[in-house]
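Every protein chain except one is present and positioned as in the full complex.
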Amino acid sequence: MPEPRELTFAQAIREALAEEMRRDSHVCILGEDVAEAGTPFKVLSGLLEEFGTDRVLDTPISEAGFTGLAVGAAMTGLRPVVDIMFGDFITLTMDQMVNQAAKVHYMSGGKWNVPMVMRTTLGATRRSAAQHSQSLHAWFSHVPGLKVVLPSTPYDAKGLLKTAIRDQNPVVFFEDKMMYKLKGPVPEEEYTIPFGVADIKRAGRDITIVATSSMLQVALGAATLLQKEEISAEVIDPRTTWPLDEKALIESAQKTSRVIVVDEGYGRYGVTAEIASVIAEGAFYELDAPVKRMGAMHVPIPFSPPLEDTTVPTENSVFEVARELCGRS
Amino acid sequence: MPEPRELTFAQAIREALAEEMRRDSHVCILGEDVAEAGTPFKVLSGLLEEFGTDRVLDTPISEAGFTGLAVGAAMTGLRPVVDIMFGDFITLTMDQMVNQAAKVHYMSGGKWNVPMVMRTTLGATRRSAAQHSQSLHAWFSHVPGLKVVLPSTPYDAKGLLKTAIRDQNPVVFFEDKMMYKLKGPVPEEEYTIPFGVADIKRAGRDITIVATSSMLQVALGAATLLQKEEISAEVIDPRTTWPLDEKALIESAQKTSRVIVVDEGYGRYGVTAEIASVIAEGAFYELDAPVKRMGAMHVPIPFSPPLEDTTVPTENSVFEVARELCGRS
Amino acid sequence: MTTAAQRPEADSKVTVERWIRAYRRMVSIRLFEEQVNDLYTRALMPGLAHLYIGEEAVAVGICETLRPDDYITSTHRGHGHCLAKGASPDRMFAELLGKEAGYCRGKGGSMHIADPATGNLGANAIVAGSVGIATGAAFSAKQLRDGRVAVCFFGEGALGQGVLYEVMNLAQLWKLPVIYACENNLYNEYTHYSETTAGEITARGTAFGLHTEAVDGQDVRAVYATATRLVERARRGEGPAFLLCNTYRYHGHHVGDINRDYYRSKEEERRWKDERDPIKLLTDWLLGQKLVDQALLDRILSEARSEIEAAVKFAIDAPYPRPEEVQEDVYA
Partner (left out) sequence: MTTAAQRPEADSKVTVERWIRAYRRMVSIRLFEEQVNDLYTRALMPGLAHLYIGEEAVAVGICETLRPDDYITSTHRGHGHCLAKGASPDRMFAELLGKEAGYCRGKGGSMHIADPATGNLGANAIVAGSVGIATGAAFSAKQLRDGRVAVCFFGEGALGQGVLYEVMNLAQLWKLPVIYACENNLYNEYTHYSETTAGEITARGTAFGLHTEAVDGQDVRAVYATATRLVERARRGEGPAFLLCNTYRYHGHHVGDINRDYYRSKEEERRWKDERDPIKLLTDWLLGQKLVDQALLDRILSEARSEIEAAVKFAIDAPYPRPEEVQEDVYA
């Protein structure tokens, strides 16, 4: 049989957008430098040429303004996909997303819908310093009315983005900016991936590593290191923080009895806290050790490389924590 | 000996501000309708008369603008206290607080400080609907560089606000808008309360109820109901979510072996998740049951009273969960 | 400022029926709001409400020129806008009382009335919270070429919110059919707008290239005449406009704001009520021009009164939502 086709993470995103824009003329893209430039990360290159300036629109540097515009556009027949260049800039859109987009359907008693998608980025180690390196997805995960997606592979990125665009609700889609060049198999055939379904990226027996987005590769790397020590690690990716596939996470924990949760957001009051709590409660009687949480160090991300590199979990740090959790030393 | 003096929560806040403004001429107040009106909740009544329009300033309806102005003012010699009328409006200040205030000290290598305080509110059941009822303190607790304070009594409110104003860092101070009329003892003498020190509001043996802000009274009420069933509940209030007094929380959990965490923020990805995780890890070997979390229902707060009343934990719901946790049924 | 007097041609275009309809609408809004105040004082309404009394000519004058499928967005002081766009009082009252029969099944309350059937995208409790939504609706109208126009109502306090300038810039760049209707009733809550607003309000629109006009917001005929020109212009694809409507609220910022002496004088309130009342001005003109007789106006008034009273009764008797509904409508 033929080699499965490989695409980069960026190509997978672009293909999902292009397919959905062909399928549904109401899908349009709004953001800064999304048209001619195709974004600074070149993720959208070519879409302007295919779909034209009516459907791929460069905006002023007005994150609140064009996000708010997208909310209204979504309520009135369009399916806008807004591009927030760096996840750090969602700070400017919180009122539009949280007080407006997330609540319109509920406040109107179910009368108005907001089928919009916000695409943005997360992740550090790009030497971009404190205002261009945050992973703030925990905030949106906290808000009823929003759905939050964290793809970790090209395959997931494409399938989840198509689902996001077809969803009737506001969806926030976080892309790891360091992952755009990562390659992975993506079939030619049409497919979508449902929200709220975790994926076991690597099956194992001795310990569960729950990993999101940028941390999946780190977890898989750690799992390989653990293998050398005869520790069989299961790596599971919830893929969406809301809806959250609690059942799959708890079952994996019940099976292995040891759990590490790794996410690139800040460790405190972040995504790892919710997932760890769900598991600690759901697998209370099966856990042999406390659930360990690993996230970004509780500091603004520094610019200096030797400092920045200490702020995020790595294959080795996850490996070490896992070894210890499994009683090796 | 004489009756201890009683003040309402609002009076305690006002007294803390007045004392600090007398002590330090650099303290000033900025916000909407804070001067003549003394805020819609009348918390600041009288301050304009004592300190004048140079130090109590009415602003336009520009939360981002005057919060940003306060960041710069704090860097250059003042100690501004900004008033954000409803906690729901912090959505408009996230960039100023998170990308600017929280990071200035770190990004400048420790050169600039931002000694400012943001006072705002939290809490539902005021029939104010989805955009005036949120408790979003989890967001700020997630951000390194900020400190977050959640007073639950007039005594704590005064002592913690004075500490906040004297702090060299940006501090966010959340007040339960339903608590302003609550009375409690507040001594005449000067005092402050350090951050990061939890307070045991009621000592107990059988179960620990960790409660913040608006949920303290609920927890104390539940503890009274539990007493009738010979269940001795310990009620502990962390008072600041950052810094967090992990030691005190863990010790209480180790002592009682059963824990409920109650906070009025949304239950998902909220403050209860972090506190529950800290306890589940720190008291892993002492806990006899999973840590239970209780927060606001995962819905935008509805207007209709019979609906709204079901969205927040109550004395009875906490009581029921506690009973079950203690194996009564 | 534009006044009806200056533009007879506008009047010639409009028929007597229109002014009678406008009269009925303004009267209904006022009676509706008086009932809201009454429900509050009788402790029958949960929470608070912001009354539109005194500003009726703005909502009515503008909505009179809109198509049923045109869009509006409203504010915390939104009852007048919703009624002017065609909402029915009974379901509005039901919403204000948190009842199942309300426009939002009780979930929204006074500040969140929304109704697709009348193009009402929703009132909003965030100051300037709906400026993005209105602009987005105009964006859809342009993309879908359905000829609709969106009107964004907001108080002058919303001039303090930067997002308004962000969306006006977008609207002008993309020539979107949206009218930004600024209701200057002189106060942001308890603070006079002159303490919160630097420069000329109309310059806030022209600075972003918007066609900008100011109108006497107490003169429903002037509001209608100006709004008609701006709406037709937008419908023709000539772009957005900024319309400053100078008006005044008679009551407190909300129903609980009773003692107002510390921020405005009784004399000021009296002057507006006696000399600038929109219903009185229209009445005097209709009678002065002999277009209607007092009897007709009296009949309209009593019809409106019975409609409003029936609506209140409907709402009071209506059932609350079932508790389970609290979990519905979070996601579509």
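Residue numbering begins at 1 within each chain, and the chains themselves are lettered A, B and C in the order written.
Keep in mind that, in the parts below, a residue touches a chain if its C-beta (ideal position, glycine included) is under 8 Å from a C-beta of that chain, and two chains touch if they have at least 3 such contacts.
Everything numeric in this text was worked out from a predicted model, so none of it was measured.
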Contacts of the hidden chain among displayed chains: A, B, C
Options B:P144, B:P238 or B:G270, residue touching the unrepresented chain: B:P144
Residue, one of A:E19, A:D33 or A:E246, that touches the chain absent here: A:D33
Residue among C:N169, C:N188, C:T228 or C:T283 touching the omitted chain: C:N169
Residue of A:S25, A:S128 or A:T192 in touch with the missing chain, whole complex considered: A:S128
Residues from chain B at the interface with the omitted partner, ascending: 28, 54, 57, 59-60, 62, 64-78, 80, 95-96, 99-100, 104-113, 115, 144-145, 147, 168-169
Absent-chain interface as seen on chain A, which is shown: 32-33, 35-37, 40, 58-62, 64-65, 88-89, 92, 126-132, 297-300, 302-307, 310-311
Where the unshown chain meets chain C, residue by residue: 159-166, 168-169, 172-173, 195-200, 203-204, 206-210
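Everything that follows uses one rule, which is that only the chains that are shown with their structure count from here on.
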Remotest chain, chain A as reference, centres from CA atoms: C
Whole-Å separation of chain centres (CA-atom averages), chain A against chain B: 30
Interchain centroid distance [CA atoms averaged], chain A/chain C, Å: 42
Distance between chain centroids, defined by C-alpha means - chain B, chain C (Å): 37
Per-residue overlap in chain A, given as positions that touch at least 2 other chains: 95, 99, 106-107, 144-145
Multi-partner residues of chain C (each touching 2 or more other chains): 104-108, 112, 124, 126, 129, 162, 330
